[in-house]
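Of the protein chains in this complex, all but one are displayed in their positions.
Coming up: chain A.
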Amino acid sequence: MTTSDMTDVTGAESAGDPRANEAAGGAAGVAPVPAQQELSEAAADGPVTDHSGAELESEGIALPGDGAKAEKTTRAHRPRSFEVSDFERPTSKQEEWRFTPLRVLAPLFEDAETDVRGEDDHPVTYDVDTPEGVEASTLAPGEAPRGTALVPEDIVSAVASARCADALHLRAGRNAEIAEPARVTITGQGAERRGNAHIVLETEESAVATYVLDHRGSAQMAENVELIVGANSSMTVIALQDWDDDALHITTHHAKLGRDARLKHIVVSLGGRAVRVDVIGELVEPGAEIENLGLYFADADQYLEHRLFVDHAAPRCTSNSTYKGALQGKGARSVWVGDVLIRKEAEGTNTYELNRNLVLTDGARADSVPNLEIETGEIEGAGHAAATGRFDDEQLFYLRARGIPELEARRLVVRGFFAELIQQIDVPEIREHLTASIETELERSMN
């Protein structure tokens, strides 16, 4: 894609621009009562509009005063523990696993050790490339700061934590401003081999750093990524799931932000047989900000799940989440769940989350579930939008009737769809890599 291409499509889909074909909900301002009424009505009516045939969406909005139901469904009440025995094997009856193909991912629910077959024969290799100013070391279980942000919430995370003796720890020291990204290239050595990983990424007070985690090759990978974002620091994380077609991957990214800290968290999932990414962000000090960005492209028989949880537990924090996915081919499947909790003490919160899906062929399915729980009326704004559009034969005919060949027509649609997101990735080579990967995905669909 050329620069002029990108400029041209700026703002193709801007958040907060409710269109006819999207489900949107929200509350704003410091007038709790009307806002609550509006939300209650919205929840009762189920303001979910049709999205041209794609199968979609449910949404939940829990409010103060919903009593027992709200108590029970509050996302924050999920148990956390380092003990593997505290967790049961997931079943599809559990809300947090109801979409996930449990049979496909079954190997990852085993409490299995890392499949090391010799000193130089690990199931997953880690190539760590750090710029000056980023220190790399390892942390044993319980060795701070490991475990100060991430306490496992499910069995996969608990096993990954328990079975990783030496977590990779990358740290940008106080006031360090590091322009070059630190990269960890994580390469699976075989689809039948189990890897357990725990990675701790840290920016100390007022530090600025970018971390790139690039997953390649194939493995059965249980992974935790713990993000410790110190006061007034700025951390960017780019997690690429660039796996081969047979990889299985379940990962939990758990961030804790200090006062006035900023986290830009970017997930790009293109590869793998089945990938599930949980992204948890805790806003526990005032003035902190999370920006969650995600891009995924699911092919035939590929499952990609992204679950976000932003926990607003302190005043005047901001969170924005934008995830976009394209799907093509029979059995292509994506799930996006966006939970936002605004706790009683989180006055002055501003939050917005958006998920858009583009279904390119028949036989693909995208689910999109935004959930907003609000325990205080004293907020700046809270909203969400989810929509799934289809690229169908009539659209293809329309573009072709203007002289545009089929592959070019698909490119046009998909590039335009992702352009806004790709522009927000600050590392040029990753932008280029992404653009090229999307081209490859498209060409694959044409053959």
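The definition used in the following text is that a contact is a pair of C-beta atoms (placed from the backbone, for glycine too) under 8 Å apart; a residue touches a chain by one contact, two chains touch by 3 or more; residues count from 1.
To be clear about the criterion, contacts and distances are computed from a predicted model.
Candidate names were "NADH-quinone oxidoreductase subunit A", "Iron-sulfur cluster assembly ATPase protein SufC", "Aspartyl/glutamyl-tRNA(Asn/Gln) amidotransferase subunit B" or "Phosphate transport system permease protein PstA", and the UniProt protein name of the unshown chain is "Iron-sulfur cluster assembly ATPase protein SufC". Of the candidate positions A:Ala191, A:Ile404 or A:Val427, contact with the unshown chain belongs to A:Ile404. For chain A, the list of residues touching the undisplayed chain reads 4-5, 8-13, 19-20, 358, 389, 391, 393-395, 397-406, 408, 412-418.
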